[in-house]
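Complex shown without one protein chain; remaining protein chains in place.
What follows is chain A.
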Amino acid sequence: MTAIQTTGLTKRFDGGVVAVDDLDLRVREGEVFGFLGPNGAGKSTVINMLLDFVRPTEGSATVLGHDPTTDADRIRRRTGVLPEGSSLYERLTGREHVEWVARANDVSVDAGAALDRVGLSSADADRAVGGYSKGMRQRLAFAMALVGEPDLLILDEPSAGLDPNGMQEFREIVREEARDGRTVFFSSHVLGEVEAVCDRIGILDDGELVATGTPDALRTTLEFGGTISVDVARVPDDLALERRNGVESVTVEGSTVRASLADPTAKAEVVAALDERTRVLDIVSEETSLERLFNTYTSNHRAERSLTDDGREGTRTEVAG
């Protein structure tokens, strides 16, 4: 069963800016789908079209089998939404926000428990939102999205403003919701949280979907070599490992030689080259982190269309952080 489907979904804003370009996306019922992309990739515009905040220029979408442009209120009845960058009602308390959403959805809710679940105390619950921190607002918005046990959660940058602790709690709740059979669709530019909870990932860049798949499948299809760290007895001079095929960059830290690879077959070559010159003590092979995958993928994608300044294809990327 399909929770969200888009077919050729396109949005051109006035002035010819193409925010979303011919997007075909399918999110199955019951899965946690991570919608990844850098800021400005068009993620929010896609979500805005799913919720009928913005009308598509071309193409169509269905959410829970309904067309947002004609049946938005039926979609909203079964969907919990956390919109991005929207302000709450400064003069209302957290409790009043949750109670209002419950009333609008025609469900009853234990507001105290709902807020407690996202980490807002009963003292917080009775304060006006005007005095909330950014993280508290985000927690409240998440609690509002969860009201009424919706079949689908659409969360736009849900971890924005959360501290690491808050992000951990957020992931925990997403897992609980997924265990209860709910579909979770959330956008993010933070890869760690997506890697941790998503069944499938779609990468959006510059309005185009550049890849979809499970985190594992994305690693494989991209044929990423990962990194290999080799502990050696003595680091040889003039190694020149970088010049070998499939080796992207080499760093030396103490007696550890660490090579980032574009091709996994280069691992053996690196080890062999070191083994020739010195004694190898330990070998640690690491798979590609999604963060790296993401960076490389989105920049490769751009490089396909425009060459980098020095005329070569821009396939070299730095590992973020």
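Basically, a contact is a pair of C-beta atoms (placed from the backbone, for glycine too) under 8 Å apart; a residue touches a chain by one contact, two chains touch by 3 or more; residues count from 1.
Rule of thumb we're sticking to: contacts and distances are computed from a predicted model.
Chain not shown in the complex: UniProt lists it as "ABC transporter", one of "Phosphate transport system permease protein PstA", "Succinate dehydrogenase", "ABC transporter" or "Cytochrome B". The missing chain, though absent from the display, is touched by one residue of A:3, A:25 or A:144; that residue is A:144. Within the complete assembly, A:72 is the residue of A:18, A:72 or A:190 that touches the hidden chain. Residue in contact with the omitted chain (choice from A:6, A:48, A:159 or A:188): A:48. In the complete complex, the residue from A:31, A:67, A:96 or A:116 that touches the missing chain is A:96. Although one chain is hidden here, its contacts on chain A can still be listed: residues 44-45, 48, 51-55, 72-74, 76-77, 79-81, 83, 85-89, 91-92, 96, 100-101, 103-106, 141, 144-145.
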